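Below is one structure. I have some questions about it.
What you see is the complex with one protein chain gone and the rest in place.
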Amino acid sequence: MGVLITPAMIGQVVISGLLAGSIYALVALGLGLIFGVMRVLNVAHGPLMMLGAYTTFWLFQWFGVNPYLSMLLSMPLLFLIGVVLQRVLVSRVVDAPELSSLLLTFGISIALVNLAQLAFTSDLRSVEFLTGSFVVGPFALSKPRLAACAFAVAITGASFVFLRSTRLGKAIRAVSQSREVAQVCGIDVQRIHLLAFGLGSALAAAGGSLVAVMVAIQPEMGQVYTFKSFLVIVLGGAGNYPGALLGGLLLGLVEQLSSLFLTTQVNEAVAYVLLVLVLLIRPTGLLKGRV
Amino acid sequence: MTTAAILEVRRAVKRFGGVAAVNGVSLALEPGRIYGLIGPNGSGKTTLFNCITGADRVDEGEIFFKGRRIDRLKPHQIFHLGVGRTFQVIRVFPELTALENLLVVTTGGYEESCRRARELLARVKLERLAEEFAGNLSYGQQKLVEFVRMLMTDPELILLDEPAAGVNRTLLNELLDAVRALRDQGKTVLLVEHDMKVVMGLCETVLVLDHGEKLAEGAPGVIQADERVIEAYFGR
Partner (left out) sequence: MKRPVVFAALLLVAAVALAAYPVGATGYGVRVMLQLFMWVALAQSWNLISGLTGYVSFGHVAFFGTGAYVSSLLIVKAAWPWPLACLGGGLAGALLAVIMGWPCLRLRGPYFAIAMLGLNEVLRVIASYYEGLTGGGNGLSLPTLDASVAIYYAMGLVAAGVTAVTYLIVTSRFGLRLMTIREDEIAAEAMGIDTFRYKLYAFILSGIGPGIVGGLSARDQGYIEPISVFPLIMTITMIVMALFGGKGTIWGPVLGAAVLFAFQEAVWARFTYLHQLLFGAIIVAVVLLMPRGILGVLQQKYNLPRTI
């Protein structure tokens, strides 16, 4: 650890951080949508992402589908799953005390993980598709990470366009701000809830499909993303959708930066320490949130 | 600062996002009087209440209670200094009995607190419902429980957020009598209310808020005739 840190290293770290952060932002946006619209903390978010990763894996394994194209399937699939979960289960606890929705999604999450273990076994899987890096000057840009970032940015961008410009998107933002007022304005809040959960799940699936190329796929892979998505929401402020984007990038940066100084094992705890720090100093998020 | 004022708010500002819900409000309440706080919807009344009781924090300005600065304190600390409040939407503890709702408040001895709680419940004729879960009581009964719960520590400043909301005539008169009795005991009452008859009939001084600013202050009759107030309510 007594290594001299060069500007090139810092530059590398910043790039890696942004690349990783874009995925965090994507997945966290999904969680943020669900929380912003329904005030439900979806503990099952990670497992949904895991299902997206598995979808990509099986499509690749059986039909040789390009992992990035597989998102055309994994996203709608998880959208449907999300809608069903919302319709059948989550909708019943939207108005209940927070404890209920937390426990419910927690129950769903363990059930999903176990189902995955039953269906897919816990064997580690991987998608060998894109490997290697582009070397640009002193920086090495991992190809899969770059591709993942590109897609993440595209999907996140599209989501923001959706939220800003389309009627449904505006309806979502309206319900996020005030359900009563939205109802009075004639918005079908139940439908928006379904949409939000579906979209949130689809975004998680996209994240899963993208990381499928880079990490080992196994049923419990999503847990850490659940926590990190929560952290991003805390960083960016609940209900603050652009905040989720910034929070994700920030998390990515912090993690990569700290990897310069800490061993990999301890680095796992960085996200956690960051959370505690933020909670202590600015519980409403670094940007203004609407809790 | 007038030494007589029991509550003083100086140029309080509270912002939510880009909007200033309370925008430079100043007021001074003299002890032993009943004040009314009125204004059209969104004028910042409840926000101001929240800032006084510590539920929200002012972004600018200061708030003093009996000469002591309270705007940085937590709600429970402000409560123990002698400021009590009720809420716009009733906040009794539904799974506790009416008696227990009152008991959780004080830190005095158990026996003494029980006695006082029963006494307060009796004052509003709810003593026979003392062991009933608060969640099972009627709206009006819950309102009364919330009211006397606040009185457990004998607060000197009482803030009532829309006490007349959803309450029938009889109950309302009981409440109003209770408020007058409190004033006679030397307590100061500040209430937010939309029901103009209540405000004009009960309050000695009326403060008007509009768009987060204090528009007018004076006796009920004066306020009623004030053109600016009429304009604020009925449009520009």
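Per-chain numbering from 1; labels A and B assigned in written order.
The rule is simple: a residue touches a chain if its C-beta (ideal position, glycine included) is under 8 Å from a C-beta of that chain, and two chains touch if they have at least 3 such contacts.
Please read all numbers here as calculations on a predicted model, not as lab measurements.
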item	value
Given B:M150, B:C203 or B:A232, the one touching the chain that is not displayed	B:M150
Which of A:A111, A:L124, A:V181 or A:A216 contacts the chain that the document leaves out	A:A111
Absent-chain contact - pick from A:L124, A:V181, A:A216 or A:V266	A:V266
Where the missing chain touches subunit A, by residue	41, 43, 89, 92-93, 96-100, 102-104, 106-115, 117-118, 223-224, 226-227, 230-231, 234, 263, 265-266, 268-269, 271-273, 275-276, 279-280, 283, 291
Residues of subunit B in contact with the chain not shown	53-55, 74-77, 79-80, 85, 87, 91-96, 100, 103-106, 110, 149-150, 153
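Definition applied: only the chains that are shown with their structure count from here on.
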item	value
Chain centre separation (subunit A, subunit B; CA means) in Å	44
